[in-house]
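Before I ask anything, here is the structure I am working with.
Here's a slice of the assembly, chains where they normally sit.
The chains carry the letters A and B, assigned in the order they are written, with residues numbered from 1 in each.
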């Protein structure tokens, strides 16, 4: 069995950003020489996720608006009445007692999930025609790491 | 290391449907000859998920009603006031500007997640007594594919 591990570091301009990484994942598979196996793509931070979805800007904007309603940030006004009620009782996250302000990013990470596995078949990512892999930053503007691990033969 | 890949195509009668696929996944493991390893079960579309849960119709109905509140479709009236507020501002998904009407299915896919990994031990899916594997269609009535990839020895 072959195993190959690479890391990527992101430092996004925006606090929240979607970054397409399909080609980085394929590059890691190419370097590994694996023809049949799986590749794990996993954020190494707890305020970032990995999402397989359509590379369509409307979906990404829709998802970010919706995530802000379901897991509202407390560093900006609640998006609407639902978001306000989904904030913690008292209006701020307990996690912020230590000086942090990214409590919402931990919950967004839970919703989006921090990792995906892509099957590798004949040396290629075995994705459907509209599936692209995205790194989802929810608390950026500083160095964050991602691990890509390929195993197989 | 052995690797074995199969695909299944679904064309559901309903737009949204839960389909039990535990036996299809076990069949793929049987064909692979793998005794110890893992099997990845992953939707190849971005409007369908894979869920491990109880094969109990009440849970499935509960989950569909709840998903419609959390990720409301805009092609039918909002289920209630919360669902209406969780729709995008303006009332419709940006993704629909190109003529699509499945914006909610992308968000349901995010909540349910599009894949699971099942451990394979002694040639069998190593599931708990109430765990069954379901394909979760959120935008059906057309051909959709699923990949099942077994690796191991």
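Simple rule for what comes next: contacts are C-beta pairs under 8 Å (C-beta built on N, C-alpha and C of every residue); 3 or more make two chains touch, one makes a residue touch a chain.
Computed from a predicted model, the values in this text were never measured in an experiment.
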| item | value |
| --- | --- |
| Homomeric complex, total chain copies (2 given) | 3 |
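By our rule, only the chains that are shown with their structure count from here on.
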| item | value |
| --- | --- |
| Chain A and chain B, separation of their C-alpha mean positions in angstrom | 19 |
| Touching residues on chain B, where the partner in the complex is chain A | 1, 3, 5, 38, 40, 42-46, 70-71, 82, 85-86, 88-89, 93-98, 103, 106-107, 109-111, 113-115, 117, 145, 147, 149, 151 |
| Complex contacts: residues of chain A adjacent to chain B | 1, 36-38, 51-54, 56-59, 61-63, 65-66, 69-70, 80-82, 111-113, 116-119, 121, 126-128, 130-131, 151-153 |
